[in-house]
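Quick one: the structure is below, and I'll ask about it shortly.
Every protein chain of the complex appears in place save one, which is left out.
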Amino acid sequence: MNFKLNSNPGPKRHVVPAFGETPIFSRGDRVRVLNRSPIGHYRVPIYLRGRAGVVERVLEPRQLDNEREGFGLNAGDKRHYYRVVFSLQELWPGYAGSPSDNLRIEVFETWLERI
Amino acid sequence: MTTHPGSAGDGQHPPHDHDHDHDHDHDHPHAPIAQETEPSYFELMETAIRELLVERKLFGPDEIRRQIEVLDSRTPALGAKVVARAWVDPSFREKLLENGREACEEFGISFYDDTELIVLENTEAVHNLIVCTLCSCYPRPVLGLPPDWYKARNYRARAVIEPRKVLAEFGTFIPDEVEVRVSDSTAAVRFLVLPMRPAGTDHYDEEQLASLVTRDAMIGVIPVRTGQETA
Partner (left out) sequence: MSQTENLVNRLPNDIGGLGAGQIEMTDHELLPWEKRCHALADVLDFHKIINTEEKRRGVEALGTELVGKLSYYERWIVAFANILFQKRILAPEHLAVKMDEVQKRLRDEAARAARAGL
């Protein structure tokens, strides 16, 4: 098959992404982990609840919500996970290491808000 | 650091009960794996569940055996080969840092699960270590099964709050000007530390380099040293 290449832009303007398809956050965004307290199953540790960090990267491809996957959802809605950086000095009062020390962890999109 | 892998013929440690009240991940060595020993309650449970599911045709009779072979084929030696290749081949290193799983697959290491791999490069400025506070996530396809201490409470609880003290317990001291990065796995990504190549190894070939790289260096709790025994 031969497609004629030209300098016209692609169809992006006319393409509507599905709900949840486009990542809400980008690398460098300041985000806060929500203060939700689920029971039964969660993958956001309590030590992170309500804490602020910076998005290091958007993880691709989208994945299932692991809180639901834990109850048998093997297919369906997928959203992005983000690798978020947290300063250890900010996370832990009296942190004795270097001020540049940090923690990086994956967080599901529905757990984050922009700050 | 001491490791006590169970070994056949080591008659020093008698079987014992596991009813201590602490997070129990076999903190102590086991009796030798003698088939004459009465199977434990949990071994009976495992055998019964497996046989019931095979009877119900939920999976085939050979699948468990095959998966054991898969698991046995995944050892730190694989990860060590990846590290050695990254040290000698800049384009492989670049590919590895861009997409760890793809680079390993092209290298010949298949990933039998749905995990992705991010390779974390240690430099003069940054030291990485990996942990899974919530369970025991670990890059199994490329490193094999994790050691007990990695799965046990103390490492998991402390690596995210006092990584430098944890590293010190392994004999690793990171200068203040070096940034310590702790990666806590919670989802589909797994991590492998690409340790720094030690000085004095310019003349080493890839095989010799790989023999220096230990499991614990790829977890990030110790550096790679020359003359060190492979874990």
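Letters A and B mark the chains in the order given here, with residues in each chain numbered from 1 onward.
By definition in this document, contacts are C-beta pairs under 8 Å (C-beta built on N, C-alpha and C of every residue); 3 or more make two chains touch, one makes a residue touch a chain.
Keep in mind the model is a prediction, meaning the values are calculated, not measured.
Touch with the chain omitted from the figure is made, among A:29, A:69 or A:90, by A:69. Between the chain not shown and the residues B:46, B:106 or B:205, the one that touches is B:46. Listed by residue number, the positions of chain A touching the unshown chain are 37-42, 45-47, 66, 69-72, 74, 91-92. Against the chain not displayed here, chain B makes contact via residues 1-7, 18-30, 33, 36, 38-40, 42-53, 56, 58-59, 63-65, 67-68, 70-71, 112-113, 133-136, 145, 147-149, 151-158, 160-161, 166, 169-170, 184.
Rule of thumb we're sticking to: only the chains that are shown with their structure count from here on.
Note for the complex: chain A touches chain B at residues 43-45, 47, 59, 63, 66, 81, 83, 88, 91-92, 95-98, 100-108.
Of all the residues in chain B, the ones that touch chain A in their complex are 116, 118, 133-134, 160-165, 176-189.
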